Every structure is written in C-alpha cells, then in structure tokens.
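Below is a structure I'd like to ask you about.
Only one protein chain is missing from this complex, and each of the others stays in its spot.
Chain naming follows the written order as A, B and C, and within any one chain the residues start at number 1.
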Amino acid sequence: MKFAVISFPGSNCDQDVCHVTGEVLQVATEILRHDVRQDLTDYDTVILPGGFSYGDYLRSGAIARFSPIMEDVINYAEAGGLVLGICNGFQILLEAGLLPGAMKVNDSVKFVCRQVAITVESSETAFTGGLTRGETLQMPVAHQEGNYYIDPAGLEQLKADDQIVFRYLNQEENPNGSLADIAGVCNQEKNVLGLMPHPERASEKILGSEDGKKIFASLLDYLSSREES
Amino acid sequence: MTEEKVWESEGLTAEEYEMITAGLGRQPNRTELGMFGVMWSEHCSYKNSLAVLRSLPTEGERVLQGPGENAGIIDIGDGQAVSFKIESHNHPSAIEPYQGAATGVGGIIRDIFTMGARPIALLDSLRFGELDDEHVRYLFEEVVAGIAGYGNSIGVPTVAGETFFSPKYQGNPLVNAMCVGLMDQQDISTATARGIGNPVMVVGAATGRDGIQGASFASDELTEESEEDRPAVQVGDPFREKLLMEASLELIKTGALVGIQDMGAAGLISSSSEMASRGEAGIEMDTALVPKREEGMTPYEVLLSESQERMLVVPRQGKEELVKEIFKKWGLNAAVIGKVTDDGKIRVYNQGEPAAEVPVRLLVDDAPVYQREGCRPAYLNELQEFSTGDFLAKQKKNRRGTDYNQELVKLLTSENLAAKNSIYEQYDHMVQLNTVILPGSDAAVLRIKGKNKGLALTVDCNGRYCYLDPERGAEIAVAEAARNLVCSGAEPLAVTDGLNFGNPLNPEVFWQFERAAAGIARACQELATPVTGGNVSFYNESPAGAIYPTPIIGMVGLLEDLSQATDQYFKEEGDLIVLLGETGAELGGSEYLKVIHDRVGGKIPELDYIREKSVQNLCLKAIKQGLIKSAHDCAEGGLAVALFESCSGNSRGARVTVETELLPEELLFSESQSRIIISLDEENMAEFSELADKSQAGYQIIGRVQGRTLKINNLIEVEIEELKAKWQAALPAMIN
Amino acid sequence: MDWLVKVTIQLKESILDPQGQAVKSGLEALGYKNIADLQVGKYIELTVSDEDKEQEVSTQVEEMCQRLLANPVIEDYNYEIEELA
Partner (left out) sequence: MDWLVKVTIQLKESILDPQGQAVKSGLEALGYKNIADLQVGKYIELTVSDEDKEQEVSTQVEEMCQRLLANPVIEDYNYEIEELA
C-alpha cells in the first residue's frame, strides 16, 4: 500500500499527514512536489494536506489549484482514485471543481483553532466505511475560510446523493457558519472527500483524541479488502 | 537642513558625529552617515543598555550559545538542541498593528532558523491600554490577527502567551514574540563572515524601499506624527518566509555555508557589518547586484531597507551555484553581491562606483556605550508606603457584608483575569503535531518526536509589580516562569528576556531598567536558569508618559519523560487538593486592589528563594514520582482565582477549607509567591507527605475535588459551569 | 500599447457576506448608524502591456476572471479597461 501527500508552496500540514500515515499507521507515504507532473496510478490514496498554499492569497486554494500536479490529481480522481482533501486540501478540491460548492470566510471573520464535535453523516465512502452514521467524533479545526456554501439546488443534490459526509454536531459546534453545518462532502462517485477538521491532529492519544485515526483506519480497511478481492 | 547638522536626520548626536569623523579621519558622506545612524542606534548598538546587560548570568552547563548571536542555544541531550529568543515589535505595532505584529513574528522566526533550528513554537506577550477605548480595541484585535496571520500561515504553532491591560500602555502597546526551534547540534550555524574571497549573497525576497530607518524609529519615542511615519512600516509575506525557511534549512544541511544572518532591523548594512565583525573580516559589495523590486534605489536605500523575508549568506567559494539552485527550487532569489575581504572594512559600490568605505570596527565594535545615570523615581515612596492593611481596615468599616462571590466574579470577568481562549483560539496552536498541553494551562508542553522527551514553554511578567518595585518585580517574573514550567512537569533550563522600558535618558526610567536587570540577574542565578539572549526595547512612551517597566521572561524547560506532562486541571471527584507554600497578607500591587478598589500601590509580594526552590523541587519530585494529577501556579488573583482555574478545565467542583488568621480578602486574593495548588489521589497522600515533610516548602491539605461548585470556607460558593461561561464571555464582550 | 484594467469582485447578491457584516457592525459601533448595506469585495488593478486592441485585452481579462481571479460559484466580477499613455 502506498500513499501520496501533495506539497504545495505554503502547505504546512504535509509533514503532519505524513507522520500519521507513515509513522503511526505504517503506510508507505511519499510527499510529492506540486510542480512535477506525476503518474499517480500506483498510489492507493492521494492526500491534499492543510496549510496556506500560496499564502491563501486571493482565495484559499485558488492558485494551488493550477499547480502542474493538479492535472494528475484530476485524472487520478476521474479514474476512480481515492482523494482526500483536508482543510486547505478541501479548499483546493473545491476550486478544482472535484467537489461541489465553495468556501467563504468564517462568519467570525477570524481564524479558529479548536476541538469540535462532528457527526458522521454517511458511511458510504471508503473513508467512512468503518464508521456508523450518527457517530460523533472529536477533532480539531484550524482555518479562516471554512464557511462552506452551495446554492439551494446544489444542497438538495448533495442530500439526495448522500454526499454530505460530516456535519458539525450542532450550531454551537459549528466553528465557521457553514451551510447546514456541513464539515465535509464527497463527490457523486464517492471517491473524493474533502473535510475541514484535521483527522491527522486526532490520531494519537497523547494529542488528545484518536477519533481522526478512525477515518484513516476505515480507509486502510477498505484498501486491504480491495487488495484481497 | 543646514550643513552642520547633518547628523540629526540620522538620529546621531554632535559628539557621536565627532567620533565618526575622528574614526574615519574625514567627514562621512551621506551614505556612510546613514550607516552609522542605524548601526549606532539603540536598536542595533544597545548603547544605553550594554553596560547593564553585562551583569546577567549567561553561563551554564547546557548553554551552547549565549547572547551575541541571533538566538541562544541550549543542549537538551541526544545530540539535540533548542534555540530560542524573544523580540519586540512595539512601535510598528502601534501605528500598523496587523503588519507590525505580523512582521515581528516573521523577524523572530528568521532569527531561529538562521541558527539552523526548525521553528517549532511561538509565544506572544502583549500589553495594551484598557479596552473601553475604541483605539485600544482596534490595536488589540489587529495585533492578535497579525500574529495569527503570520504564525498560522507559516505553520509554526503559537502555544502560549500572556495578555495584560493597563492605561499605562495606552498609545504604546507592547508586542513581544518569542520563537523556539529544535535542531541537531551538528547543524548549529552562526552569523559569521570568514574566509577571504568567499562570496556574500543576498537570498529571499527582492529589496524595496520599505522600512528604511526602522531601527532608528524603534529607538525614538512615539509622537503624534509617528502615525504618518510611513517608511518605517513593512508588510510581511509569511508565504515567502515559509519558502525562505525551507530553503535556508535545506542549505544549512548541505554544510556549504560559512555563515548565515537574517536581515532584520537595519537590513543589509547591519547584517553585513555584524557578520564581518564576528569573523574579524571585511566585506565588499555592490548594491547594484542586490535583487530589487523598485527602480532607481540609491545605495543608501538598498543598505538601509528593511524589506522582510531576506537573508545574507556566506557560502564557501564555489558553492554559489548550489545556493542558487536550492533557492530557485523554492522560487526565491539568490544573488552574489560581493565577497569577504581581509581589510576589515565594509566597502560599498554602486555599479563599480565607490559609495562608502567604513572600518567594521568603527561601525560595530566601537559604537558608543553610555553609562547612564539612574535615579529612584519620586512616585515610589508614596506608592510603597500605601498600606494595604490600613486601607482594608478602613474599607471594612464602610463595606459591611461583603459578597465574596461577587468579588470573585468581578475579578474573573475583568480584562486581566478573564479567559484568554478567544485569543489563543485564533492561533493555530496544534500544527506540527507536537502540542501535548495546549494553551490555557500554566505552560505549554511540546513533545519531541521520536524521543520520549518534551519541552515546556512560558512567558511571564507582571508590569504592575515592576512599576511598584522593578527589582523584585523582575525576580518574581523569573520565579513565576520557572514555577509555571515546574507545574507542567519540566525542569527549567534557560531564559530569554524582553526588556521593555521608557526613555533611558530619563534617569527614573533608567533606574527602573537597572533594578529590573539586577532582579533578573539575581533570580536567574538563584534558580540556575542562565540568560541566553534577549531584546531591549526603550522609548516606550506616549504623550501620557512611560509604560510600566516590563521585563518579560521567556523560559524553556525540559521534560525527560513526556508521560510526566501535567496540566493545571482537577481530574477526578474525590481527589485531594493540597496547597504548597504559604499564603500571607500580600495584597500590594494585586489584581484585587486594582479591580475591586481601583488602587495601584503597596508593597508587592515577598520572594523567598529558599521557599521558592523548595516548593518547585517538591512539586517536580512529586510529578516525577507520579504522585500528583494536576499542578497550578497560584498567581494573579490569588488562591480563589487559581482554584477556579483548576476547576474550569474539566468542569470539576471543589470543597476547600483553610484555617487562617488572615482577613477573608487576604486569604482569597492575596498574591503571595511560591505557591502551587496540586491535586492527587488520596492513596498517594502518605507518600507525598513523606516527600513534603523532608522539604522546606510547607504544605497543607485544603480540600477535595467534589461536586459542581467551588466552595471556599464559608466565604465563596460558585457554580463552575456558570462562572466558566461568564469568564470565557468576558473578553469578547469587552470588544464588541 | 499598455492598458490599465480595474477589476472588482464581489460575492453574489444572494450570498451572505461575513466580512461585510463585520465591517458594517464595526462602523455602527463607531457611530455610523445609517448604513443600509455593506459588502466587502476585492479590487484588482493590473497593467496589460503590448496589446493593440481593447477587444483583445477584454477577452483576456474576461478569461482571467473566469479562471482565476473570481470564483464563479459565489462571486460576480466587473472590470473597466483604460488605455494608458
């Protein structure tokens, strides 16, 4: 099994994700540069990590979305490859059109870093197969632009297709004012997931919560059963 | 400008101008004068503080690098080291709070990776006027946003800090930032230029006209016109600095460098001449070769520009291409601008035309050092004579049936004691996956990946204490910082000090400075925590006068065993609560006096080193033996506030009974030093007593973790959840 | 020929603007009570050089807005083009 973590200029959670998938979960993980085209088919999952790609200037993810390697990520996703976008990675996936909707600045207009409670809304993805719908997870968020927006028709579509994967437990737990308390969505094919909370920050007991590890564990289960079959 | 007064525009005195002409044997030209202006400014030369700073203890077994480099370095074993330093950015923050604070963070981060260390944590120490003022609210919000904007983006967590409000900082806020970096000892780099013929290179961002004369600006008082002092403010680019950091660390790892120095205050001239001075060499350079983002810049402007996100590096000859290659990969400039020479001179050309030629010695080492006169301020007599005992006795007559619940609520919802989560939640305090104890507790604890070790970090200073007694106030700052580290399970190792004062030419201010330095020296000596570096910021005055003397202490501690990391929060119902140390009638300078009676005065708490060390040793021993579950320093607001803070984290209640002769307000709110509140499983009490009985700390069991309220004698009973909500809502409510 | 292009970008009308709200309440707190509505957007000024026809510049700018400068999912944009001396 092999993971790729894409490092954009200004990504700052690339090493963190690599630490968790590589050291904690013991999956071979490579960090790939944004400016080198690459055939990604050999990787079992491609992860776009958090951070401030290109300083988040203009809009978060707007410039990173045009990095050379993004063409490969798009090809990979369109061929059914598993893609996980965390925080800034989620924003990049939105900008790239791999996920529907867009990000606005938080309602508070401030950066927010704290633990929040989220619920699992769909266990129909490779990343949440091991979780139960309705299950609550504790995970940190850290972002200034996590206020998810989609137009009313889009929202209906998301609901109809079971594309809302995570929600903040309630309005109080919602750190950014996102529409319908949405914390994470997937594409229609369910192979691309983006979420604002940081599962890699909740994958070791010493850091306070291991709930994020459950997402990675689901993914690993999915991949190993896929390998077996 | 008349010909005779050319020095004034560069902030020099007539005598200093004399020294320059004598040293050069001729009159300096305009460019040279500018070079002296910034290099001999307080900010670069420490001319008014050096004599006093020499008294600080700087040596210790673990010190690998003391003061003199960009940052200090201490040995933490296993071939690893920690580099750390604090830096002020007060004046820029006063006129452009967002960018001022942001570039302050950017500057201190550069100081750390220049040493070869990867920055792993930031801390911020902030002072503002009071929040009922619209402009103060603006400064406060923007400063916090600026620190967040830079630190979050570059991916260095801001894990601890302190925030204090007083009218004395109205118009002159303090923004001090500390950065901590981790490295392998083999990667230690220095800011030296050596080796005749080695190239001198500028790397990073292109140079513009921003921030020219920032160093001189920092060495002057703020005036009404300062707001228009445009060139002194820069805009930071954390995105570029992230790239600069990665490129620099990669370059250092190659071993191709002789020296590396960041370009902070006074830009190219300061970095080049300081590197040359350390290497006892000369440097020759051509300003035309410096990558620029503006046209038509003069040598003067290029030398003095404070454009951010740049470094000066001296690689070995033949490594120029390697440097360029690495920086290009990160999308950054790298240009050879000159070389190291053996004539001990800084020689500046512009397209081959000579523009300046100055001996390094004269510019750097021979900068004037003044032994200023101090004089005990007149205000002190009156303030110290204020007797809190008499005052309380008088108050008692007028105030029958004091409601201590109400007083506690009032204290906890006052600006200095209110919860600071609305600040630190704007900071990414978790990135890099090391933060084991998050902000909110006495000290932050970071793990060191791959080892079972940890670092504990804190910044502390009570400016009001220092105003009432600068020497003891400074001692208390050191003691409190050490206590905060001990409470989290760490052994205190070393100090960086951020000394913020008013105008040193005012003898009363200078006296405060001298006394505070003496206090730091004494306490650091006693507690065996050498000073490895720091920063002096003078001229913190506004039309309303000088700030409180504010010698901020940043301290780093080591946990040999990370599993011993301890926070301040009560854990389980039924646990015993023990107070180490002793409470006295010490309300002088307290939050209680200020908040409840609007008084600043009296004698500040005593500091007895025997007791202090005993309490710290006992606490640390008990933690190491796994006896205790929480430890919390009892500081501003006293016992009642500290107990509440311990209750708040896990929403636990406590029943506390203390036998005492003290007045209720003294028992509850006295700020006696050398006290720690611990909690432990009753099972461990016997073993703990055995330890404690051998110590001179003094201790008493004062109660249990129990229920949903905090009850202290028959004086106080408050609902924890309810009070916690008020405590956390207080600061945001003052802003909106 | 060189051209000065001024682009303004705003959130679509139907979309709530958190920044606009924050600035509006900031102004209200300062005593400006009669602001009916406030939106915060972006202003981008750029110089396009060496193009002969305004039409070409406008095609290019339109494209830049669509591809990068604005996010058409949530934002509207406008621009003006001036010929530079």
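To be clear about the criterion, a contact is a pair of C-beta atoms (placed from the backbone, for glycine too) under 8 Å apart; a residue touches a chain by one contact, two chains touch by 3 or more.
Treat the numbers as computed from the prediction; the structure is a model and nothing was measured.
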item	value
Of B:N90, B:Q308 or B:N416, the one touching the omitted chain in the full complex	B:Q308
Where the unshown chain meets subunit B, residue by residue	95-96, 99, 138, 205, 208-210, 227-230, 233-237, 239-240, 293-294, 307-308
In subunit A, positions touching the absent partner	54-55, 57-58, 62-63, 66
Touching residues (missing chain, whole complex) on subunit C	2, 6, 8-10, 20, 23-24, 26-27, 30, 32, 34-51, 60, 64, 67-69
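The working rule: only the chains that are shown with their structure count from here on.
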item	value
Rounded Å distance, subunit A centre to subunit B centre (Cα mean)	36
Subunit B and subunit C, separation of their C-alpha mean positions in angstrom	41
Chain centre separation (subunit A, subunit C; CA means) in Å	30
Where subunit A touches two or more other chains at once, by residue number	none
